[in-house]
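Here the complex is missing a single protein chain, while all its other protein chains stay put.
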Amino acid sequence: MTKLRPRLSLFGIGAFALLLLGVAPLLLTDHWLGNLGKYCCWAMAAVGIGLAWGRGGMLVMGQGVFFALGAYSMAMHLTLETAGDGVPGFMVLYDPLAPLPAFWEPFRSAAFTLLAIVLLPVIVAGLLGYALFKRRVKGAYFAILTQALAVALATLISSTIRETGGDTGLSDFKYFFGFVLDDPANRKLVYLITAALLVVCLLVVRQLYRSRFGELLVATRDAEERVRFLGYDPANVKLVAFVGAALMASIGGAMFVPIVGIITPAEIGAAASILMIAGVAFGGRASLFGPALGAMAVGWGQSSLGSTWPDGWTYIIGALFIVVILFLPNGLSSVLARFTAARRSPGEQPAAATATLQLEEAKS
Amino acid sequence: MSTTSKRLRTLVATGAFATTVALVLAGCGARVGDDTGGGKSSARSCVDTSGSTVKLGFLNSLTGGMAISEKTVSNVLHMAADEINAAGGILGKKIQYVQEDGATDWPTFAEKTEKLLTQDCVGAIFGGWTSSSRKAVKPVVEKHNGLFFYPVQYEGLEASPNIYYTGATTNQQIIPAMDFLASKGVKKLFLAGSDYVFPRTANAIIKLYAAKLGIEIVGEEYVPLDKDDWTTQVAKIKAAKPDFIFNTINGSSNVGFIKAYYDAGLTAATTPIISVSIAEEEAPAMGHEVTGHYASWNYFQSLKTDTNQKFIDSWKAYPKSSGVTSDPMEAAYISLYLYKALVEAAGSFDVDAVNAAAKKNTITFAAPEGTVTLDGENHHISKPGNIGRINASNQFDIVWSSGTFIKPDPFLKGYDWFPANIRDQLVKAAG
């Protein structure tokens, strides 16, 4: 189940790309295409979580931090683009004469913004990951630390109203790198960029999984000490996966802004970070498509079931956590895998499946 | 390995090419400076009123942290819809409402607004609570030229052709509260609030007006919305020795504040609190410790009018009732009736026709708080300013009243202490 079949996975990505880039824009209304774009943003973060958690065994509960780095970089640029030469409207009240906060200034430049979206998460995750992994912080400690970071960042943003827009967030963007955002054609463009980026993320992750690094990452997850005895430094292996996950979350966050039109601290705090995990767990943490599809399914559930049955939706998402983790630790994709495997070699498969599972779970 | 990597390279190349083509094809939209660009033209309404019903959208947080406050607003909207339907509907059409959950998440408010306007094709949307939720809805209703009725007091300094505000703006709640404090001879005031846009903005305005009134601000404290522990801040309040506390705390954090205040031995007799977010709904959760403190609202359950009695009776008889009525509930109740009055004056559900009817400044509604008049320019309504004092049964005894109905003035144009340069910039920023 952890082995990818090369041809099948490539074919899968191709089909997925065709659906997202070709079929969806033809079939969906503007509203649902926008929603699909939003799910794609979460899916990018989820693909990263699949890499770090599913393959690397690091339960990253604070991906909201990196989502925020990308989202707020993008949002600051779009806010400034909308405001023109002046100071953004929300800042005026608190101090009408004060200039733009210094850290906003570079985000006037489109090139700097794009660079920040890529480099900020790499730097932050690199430093954080280096410090944590070299100290061999892992398991529950790692999970709680990352979650605490997300909570701290969300609280910080909420309380710095003039600098970041506070709890209200940043919204009301008119332009996207020179394009008028209200124009349906441009919104389609933004959607296509997002969907294409998701496909790229999947391709990158597929290539990583098939490489020696991918093998090493799984080995680190399942038996970190043995990897160390073999002469590798597990910290470096984990660092690469963690930085990769951060980068994908950041790009997802950056695209979330033009698609949804608003970013707030609630999108990056504890609840949002956990919801990202929910999708990954639901789809299948260690599989290639599981995280992305799971995140999109959870997003869709929120939009549609959350509409028709709001009270019930909370129960459903709660029950989803319980049932999936309890009975399907490898998500829905494991059902599919078991089904296809059972068809090929009935009899020995169940034992093998349990074996891999236990190996995986033995680590914490 | 080599064949697969070759195949991969081919695939990536094909993918990249296809994406580029798709992007180029799509990228023919409007750019900065093209005023003819899409936007408004796509905003044609899809509201269908050919049948015997009209669809309206109700949007409040029914899950998450704000569900604590918003659930009753949502329920009172249902009651108003049932009442209007029983009386024959709007222009003879029964209201068919679509309830959506904002889930205490502002992007969800934006998404649901777009869904209600473009997928469900509702005539108007009612609901919201926090200023953040309203600010998330605003660009969406403006883009699609929809209508949003917002029922909660807020910090003012906003106007939109697509939003009607049936709660108080600053000069109908904060300024009357300050006038009340001045009339009580308050000299030293302490500001306590939750850390988000409403308290911060309200306090910025309070500080400006306090300077004019000669009231000294002896301290200012904020605690995150989701934190209940106020003990440290209350110690600071006690040390600052103010005459009065101006409380802009929202939600459950208020309970923690009142408890810490009482614990510290600060009483309503010596240093009373005036609140703008504690109403009949919130007070019971604070028990007797809130007794004797003040609140500034437009509506109180204790107002003695016939329409109010009718409102209270029907709410108490309503199945989803919480038993008491409060200002935000009343404002939500008004919002639906105001829409009815607007549509009937316009003779149409069309947004532009409704706005044109509003412009005539003749829309009134006999609300529980008295007969309110809609200001067609800024889309707010006139309201009486009332100060209530919390009694032992967690109801409010009205101790001060503005007497007349206060005309809404969201940008504080009639107040010379509000700096003109801020106002100009804000008006400009609001578009």
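Per-chain numbering from 1; labels A and B assigned in written order.
Just so it is clear, a contact is a pair of C-beta atoms (placed from the backbone, for glycine too) under 8 Å apart; a residue touches a chain by one contact, two chains touch by 3 or more.
Heads up, the rule we're going with is that contacts and distances are computed from a predicted model.
J.: What protein name does the UniProt record of the undisplayed chain give, "Tryptophan synthase beta chain", "SufE family protein", "Septum site-determining protein MinD" or "Branched-chain amino acid ABC transporter permease"?
T.: Its UniProt record gives the name "Branched-chain amino acid ABC transporter permease".
J.: Which one, A:Leu100, A:Ile274, A:Leu305 or A:Ala341, makes contact with the chain that was left out?
T.: A:Ile274
J.: From the list B:His78, B:Lys94, B:Lys207 or B:Lys236, pick the residue that touches the absent chain.
T.: Only one of B:His78, B:Lys94, B:Lys207 or B:Lys236 touches the chain omitted from view, namely B:Lys236.
J.: Specify the residue from the set A:Leu59, A:Leu78 or A:Ile117 that touches the hidden chain.
T.: That would be A:Leu59, which touches the missing chain.
J.: Among B:Asp120, B:Glu282, B:Glu330 or B:Asp409, which residue is in contact with the omitted chain in the full complex?
T.: Looking across B:Asp120, B:Glu282, B:Glu330 or B:Asp409, the contact with the absent chain belongs to B:Glu282.
J.: Could you list which residues of subunit A touch the chain missing from the display?
T.: Within subunit A, the residues touching the omitted chain are 59, 61, 131-132, 135-141, 143-145, 147-149, 151-152, 155-156, 158-159, 225, 270, 274, 277-278, 281, 311, 314-315, 317-322, 325-326, 329, 358, 361-362, 364.
J.: Pick out the residues on subunit B that sit against the missing chain.
T.: Interface residues of subunit B facing the absent chain: 63, 65, 67-69, 71-72, 195, 221-224, 226-229, 231-233, 235-236, 238-239, 252-256, 259-260, 262-265, 281-282, 284-289, 322.
Please note the rule applied: only the chains that are shown with their structure count from here on.
J.: Averaged over CA atoms, how far is the centre of subunit A from the centre of subunit B? Could you give it in whole Å?
T.: Measuring from centre to centre gives 33 Å for this pair.
J.: Enumerate the contact residues on subunit A facing subunit B in the complex.
T.: Residues in contact with subunit B: 6-7, 10, 13-14, 17, 21-22, 25, 29-32, 34-35, 38, 86, 88-90, 92-94, 96-97, 155, 158-159, 161, 166-169, 171-172, 175, 178-180, 182-189, 192-193, 196, 199, 203, 207, 210, 260-264, 266-267, 271, 302-303, 306-307, 310-311, 313-314.
J.: Help me check something: in the complex, which residues belonging to subunit B touch subunit A?
T.: Per the touch definition, subunit B meets subunit A at residues 4, 7-8, 11-12, 15, 18-19, 22-23, 26-32, 34, 37-40, 42, 62-64, 99-101, 103-108, 110-112, 114-115, 118-119, 130-132, 135-136, 138-140, 143, 157, 195-197, 200-201, 204, 222, 224-225, 419, 421-422, 425-426, 428-430.
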